[in-house]
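First the structure, which I've put down as structure tokens, then a few questions once you've had a look.
With one protein chain removed, the remaining protein chains of the complex are shown where they sit.
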Amino acid sequence: MPAYATNMRLKFPILVLILEVVTIISYALFAVYDDGKGHHDTHSQNKTEEEKPLELYPMFQDVHVMIFIGFGFLMTFLKKYGFSSVGVNLLLAAFGLQWGLLMQGLWHLEGGKIKVSIFKMINADFSTATVLISFGAVLGKTSPVQLLIMTLLEITIFSVNEHLVAKIICANDVGASMVIHAFGAYFGLAVARVLYRPNLRDGHENDGSVYHSDMFAMIGTVFLWMFWPSFNSAIAGPGLPQLMAVINTYLSLAACVLSAYAISSLVEHKGKLDMVHIQNATLAGGVAVGTCADMSIDPFGAMLIGFVAGIISTLGFKYLSPVLASKLGIQDTCGVHNLHGMPGVLGGLAGIIAVALGKAKGSAAMQAAALASSIGFALIGGFVTGLIMKLPFWGQPPDQNCFDDSLYWEVPEQEEENEGSLATAEQSKNKAEV
Amino acid sequence: MPAYATNMRLKFPILVLILEVVTIISYALFAVYDDGKGHHDTHSQNKTEEEKPLELYPMFQDVHVMIFIGFGFLMTFLKKYGFSSVGVNLLLAAFGLQWGLLMQGLWHLEGGKIKVSIFKMINADFSTATVLISFGAVLGKTSPVQLLIMTLLEITIFSVNEHLVAKIICANDVGASMVIHAFGAYFGLAVARVLYRPNLRDGHENDGSVYHSDMFAMIGTVFLWMFWPSFNSAIAGPGLPQLMAVINTYLSLAACVLSAYAISSLVEHKGKLDMVHIQNATLAGGVAVGTCADMSIDPFGAMLIGFVAGIISTLGFKYLSPVLASKLGIQDTCGVHNLHGMPGVLGGLAGIIAVALGKAKGSAAMQAAALASSIGFALIGGFVTGLIMKLPFWGQPPDQNCFDDSLYWEVPEQEEENEGSLATAEQSKNKAEV
Partner (left out) sequence: MPAYATNMRLKFPILVLILEVVTIISYALFAVYDDGKGHHDTHSQNKTEEEKPLELYPMFQDVHVMIFIGFGFLMTFLKKYGFSSVGVNLLLAAFGLQWGLLMQGLWHLEGGKIKVSIFKMINADFSTATVLISFGAVLGKTSPVQLLIMTLLEITIFSVNEHLVAKIICANDVGASMVIHAFGAYFGLAVARVLYRPNLRDGHENDGSVYHSDMFAMIGTVFLWMFWPSFNSAIAGPGLPQLMAVINTYLSLAACVLSAYAISSLVEHKGKLDMVHIQNATLAGGVAVGTCADMSIDPFGAMLIGFVAGIISTLGFKYLSPVLASKLGIQDTCGVHNLHGMPGVLGGLAGIIAVALGKAKGSAAMQAAALASSIGFALIGGFVTGLIMKLPFWGQPPDQNCFDDSLYWEVPEQEEENEGSLATAEQSKNKAEV
């Protein structure tokens, strides 16, 4: 089947090495350490950063764990796709953070240089989150080469929209419900639409979990859940705004767990809980409270947002995802529309309302513009990116090999395990005879 | 078998939604952000909190990891109960922290309001630990509905005892050997006694581990072990007391590992190490040093406490648990008596001695009263809670379905895994033929 040239021996290493060499050269030209002097930027961390450049470091590490353990393991739920989930996640995020720091930094040059700080590292990690969300939509159906191309393009486009939202539109979005979650989800869904595979319409035997793979995925879920308060508060203003962002996210997520569990049981056969919902919908509260996180929406306001997010997300997994796949040709492997898409939009809407109610500075119209901009950039950017990814020489997997690590990874033979235990039995026998 | 109405389709969602709605309404009435102004409380963090409201945030996150990853994965050792262990742990803790913040906060209203701060969030997380300890005692033999009822009642009772111990008796218990560990263990054991299942007297085929489930459990063990210094020091006075709490816990745990390993090998057949001991008894040093953690007991004093705790705990698993089950009808699934019960009492006794020796302010009699109060509230509270949980309509599992996720969870078919590998073999063949 010559259309599927899945051997990556040349194209993958060459692409990776070119990307890294170009990146290193760019850093040689632009990147210096932030010595805390001569900031012309206006973000509120500056004074703190000058005196205590590592003030934000613990929060950075929490975000780092979310990116590499959280996203990586969340996607390991597929029975034969764990190496790719956690391994390609590492690859994309490691490249993405370098590229993101560059793309975001170019908008904020100081004396022609990007001054690298913990604050910028957090934003670099953030930029990779968009890619990892989109990765979820196309998980199992794309090659590492395609995904690196997506990373390159998506982070570039993200940086434009993020600059527009934060500096031109001047909208509030401290926890990035709009610029990361909605953006990443709709970008990924647009890519998934372009890469539609009609032969997977009736499912694929590998597109499901086994007991242990669901357990690995829970590692991702729980780390995302725990550290989300850091994600939503890391770049908030120091002091009370940052405290509010932590508290609001903590409570939103807690309320979200209860509504997600309740709805999961309510809609499932015999009232049983469904791991897909538990792994994903319990996190929707973190997404949805993002835009409002540092606003004084009151603790119960945050809980209400989380509560609604858990309901919407679970219902989306149960009823909307099958429709998107069958009617619109959007095959969303991880259901990112339910975890990041709809809750991200909910977060944007909550932000519009909160600003309209005077809970934060800004204008409701600008909040709405930010939401529209994020979704617009995502859909158009994702569509174009999808077309580029669809070019036939990026090594995409044939339909029957989707959701299978063994196409791009050396996978230990399953037989070995059996041989192993047989051998052990023999060995024990031998030992007994000794 | 009509006695076991294990279908949760209505009772579970309704209970969960009622609990959450009541909680949100309560927060609307009582909860506000802690703006750092006008504290009338006297805890020593205040000044710090006003100036730096996120000072304690890294320690909070460590505790958070212990609650959600630590307790959750520690209980995944059972071969077919991983979804429930980590999933129900998440549910109970997410509800528990909301309820605990409320219950504890009602004792400390300021202007009729609960001022939410990181300090209060740490205490809210703490309150869930009692429930998760008790959960260990009844793991595999209770429905999510029963466990939510236990959460509601146990945290309410905990808050009364905690207030009594801290504010009326004025005892030292910074790492909560008494008010969390001993309390949670004896509460759970009392519940387990009431829920005694005679048919499980000779064990249950699912009440054991497989290789991989033991590995998942070690994730829980190691995260608990690593972050325990944060648990014991999070609410200690800033400066030297907090430093001492960290050092004492670090050294107590290290010494405990060595005694637990030594005794495990000594009592086991052929001198082999037993995973049950390693997963649990290595943590007893963290429990036992809790009460004395911020006292100047000297590094070697902390190590002695940990050393003894490791011995007692391992011996308890080996010799005492079987007796409790067969003679007293206390079926303690995770052996919480050995990890939290006896080491908690040891911690309380160490606290009495330390105070008597002048290592901290307070009186030995008050320390003893605090220990007695904690055990008393636990036994009576657990007994009453057990009776309520025993009512026949909470969906408890029939004996033969104990320790089995599939009663309350959609579980992927084991067959799929085999089909999967067969299919792969076929597929590889097909690919070869292409």
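We call the chains A and B, going by the order they appear; numbering starts again at 1 in every chain.
Definition applied: a contact is a pair of C-beta atoms (placed from the backbone, for glycine too) under 8 Å apart; a residue touches a chain by one contact, two chains touch by 3 or more.
Because the structure is predicted, anything quoted here is derived from the model rather than measured.
Trainee: Using the touch definition up top, pick the residue from B:169, B:185 or B:244 that touches the left-out chain.
Mentor: Among B:169, B:185 or B:244, only B:244 touches the chain that is not shown.
Trainee: Looking at the full complex, which residue from B:14, B:222 or B:325 touches the chain that isn't shown here?
Mentor: Hidden-chain contact among the options goes to B:222.
Trainee: In the whole complex, not just what's shown, which of B:230, B:321 or B:338 touches the removed chain?
Mentor: B:230
Trainee: So which bits of chain A touch the chain we can't see?
Mentor: 7-10, 12-13, 16-17, 19-20, 23-25, 27-28, 31-36, 53-54, 57-58, 61, 64-65, 68-69, 72-73, 76, 82-83, 86-87, 90-91, 94-95, 97-98, 116-118, 121, 144, 212, 216, 219, 408-412, 414, 416-417, 419-421, 423-424, 427, 430-431, 434
Trainee: Provide the residue numbers of chain B that touch the chain removed from this figure.
Mentor: Looking at chain B, the ones touching the missing chain are residues 1, 58-59, 62, 79-80, 205-206, 208-212, 214-215, 218-219, 222-223, 225-227, 230, 239-240, 242-244, 246-247, 250-251, 253-255, 257-259, 261-263, 265-266, 268-275, 278, 282, 296, 298-300, 303-304, 307, 400-401, 404, 406, 414.
We adopt the following convention: only the chains that are shown with their structure count from here on.
Trainee: Based only on mean CA positions, could you tell me how far chain A sits from chain B in angstrom?
Mentor: One centre to the other, that is 31 Å.
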